[in-house]
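Apart from one protein chain that is not included, each protein chain of the complex appears where it belongs.
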Amino acid sequence: MPADPRNLVAIALRQPAAVLQFSSTDWDRLVRQARHAGLLARLGETLDEAAMLDRVPSAPRAHFQAATAVAGAQHLHVRREVALIGQALRPLDVTPILLKGAAYVHAGLPAARGRVFSDIDILVPKARLPEVEAALMANGWATTHHSPYDQKYYREWMHELPPMRHIVRDTVLDVHHTILPTTARLKPDAARLFAAATELPGDGVRVLAPADMVLHSMTHLFHNDELSQALRDLSDLDLLLRHFGRDPSFWSDLAQRAQALDLSRPLYYGLRHAQQVLQTPVPPETLATVARHGPGWPLNRWMDGLWHRALRPAHRTAADAFTAPSLFLLYLRAHWLRMPPLLLVRHLAIKSWRRNFHAGEAH
Amino acid sequence: MTVDDVRPLELRHRLTGEGLRLRTGPIVTNIRSSLAAVQRGIALHYASHEVEPSAGFADFHISVERPRTLRRWFQPQVVFRFDDAEPFAPLPGDQGFPMLEWGLNWCVSSHCHQYLTIHAAVVERAGFALILPAPSGSGKSTLCAGLTFSGWRLLSDELTLIEPESGLVVPLPRPISLKNASIDVIRAFAPSAAFGPVVTETTKGSVAHVRPPAEGVRRGLEKATPRWIVLPRYAAGAPSALTVLPKARAFMQLAENAFNYNVHGRQGFDLLARVIDGCECFEFSYSRLDEAVEIFRQLCDAAVHGLRGGTGAARLPVAFA
Partner (left out) sequence: MAHEAWSAAGQAGVALREWGDEWVAYAGATGHTHLLSAAAGQVLSEMGRSEQPLTPTALLRVLEGSPSFNANKSVDDATAQESMLRAMLLELARIGLATMRSP
């Protein structure tokens, strides 16, 4: 697929030296796109690592510096918060698995670079969920989303607790017991994730094994109904693949694990789009193996078109006439994947009703 | 080219179209608004401010418009947009220009973390910066305006930007926002000052803006060395009195009034300590603006005199009974 001139962020991420050719108008567009994509800090750190930051004109450079400062402060904050979560659950002998951004930061992975986030996500065994919730509440976390519908939506359909907010520190914690809702057509087995997870020294928390971490990142992105952070999620995936992919045995592990967890379709999309948009190096054999699990023609061409647009920054300078309809179709698809048809219709109807008549709580 | 140099028709054309690129100190903002009150406000208050070319880099892209809802026909509102996001709820009626000013403050306080940003007014004289941290209602804006029209250069009436590498204050010259009784006090104190219309429906009461002197705007890239930190407190009938504020407490005041102290972490602590090291710190109660201005003039003279190797340490100005 040819380079996308609307996606200056992707261009700068995959080839930092390209920014040396940028005009001041390009810089203006790049900073706006990166800010809306949640990638301003990551881009700043990428340019810094490539020894390009000093060559960025001073006006845009200040924005990268500002974003990097915020990300750095957040990382310190997250480390403290994770330690407190581990402490709260230690008496139960539960070692939660950190997910997504918090895991990248805590494990010191390249995917932590410039990562900003609002919540911390953890995975705990389903059987221990009531005790975990009680222990968290005893340590100052309180549930949110109090309406019976919302509570049911989270607990029964999304298979997580409604987000918990700490009453003193005001931080938000999402507690999951599986990485996909079990009403979905794909049914990955959470027990395997726990068995493979690795412990991080000192803090009483674990992270997913490399292949699982990558697969979770892919399923999260390609099943998400809210795609404003899609390019950011793809960038996380790209950094994970580049890091773990240095080990040659990783790729066959990844393909096998995807089969075992019934996640081969998201793996197909993940590798395909990471390679196309961010030029992630993927071994040709892996791509060939995984291609079998992709959708057939013409569906794969249509999906390419939808994702091509969704994986641009969520900014007007990156959109075209097909962007809004593409996002809408992907939104429907995400809900279709989550729920049986009857539930889907009812859920979408309620969501739409609530959006029109209530401000606030959206999920 | 300044805003004053742009023909009114052209100004309106830019504001309604691709936007007017306005420079305020180090920040360039692309402003769009089809509202007449906003356009008039810009023409008045930003007359001496530089206009940057339309292409090129702008730090922020903002607009102030009527919301795109049916309500616009019954009950006019104004909304502030940052790119396409709306960080605040719409405001009623003709609060377009105040909305612009609050929005511009928000852009800087929420995003410009290359600086340590303190909620404080700051003015400059003889290269020295006088920082006035204070919550709303303490009289800091009145004092800031009084000093601005008494020979001090306005650096900001709301956001004190401190550059970490140098410890210097970076100017952000913009109109001074005054509320309620302050408006009449400054009208009387500085009869030649250019005021915009008084907007009466705001949550803070009546609000008006006053144009900053052109010279200060022209010198908008000249930084200043922090020299005095003064916590003002207006109290009706109070004699003007400067009392020494212990430095550790002044430090805590700055930290508590900083928007982004948390972002800077350890570096922020070290930077504030460095600022405090170089400053004299006071609490200041007053009721008469003319007395207050005189006290600060004496304070500055003492510092300048001390610099030139005068006899003895700088003394506190005499308090008025």
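The letters A and B name the chains in turn, as written, and every chain counts its residues from 1.
Quick note on the criterion: contacts are C-beta pairs under 8 Å (C-beta built on N, C-alpha and C of every residue); 3 or more make two chains touch, one makes a residue touch a chain.
Predicted model, so just to flag it, every value in this text is computed and none were measured.
The residue from B:Val51, B:Val78 or B:Ile276 that touches the chain not shown here is B:Ile276. Interface note for the absent chain: among B:Arg66, B:Arg233 or B:Lys247, the touching residue is B:Lys247. The missing chain lies against subunit A, touching residues 73, 76-77, 80.
Interface residues of subunit B facing the missing partner chain: 246-249, 251-252, 255, 261-262, 265-266, 269-270, 273, 276.
Assume only the chains that are shown with their structure count from here on.
With each centre defined as the average position of its C-alpha atoms, the distance from subunit A to subunit B rounds to 40 Å. Considering their complex, residues 24-25, 27-28, 31-32, 35-36, 57, 59-60, 62-63, 65-67, 69-70, 72-73, 76, 315-316 of subunit A touch subunit B.
Touching subunit A in their complex are the following residues of subunit B: 26, 28, 55-59, 61, 83-84, 111-114, 262-265.
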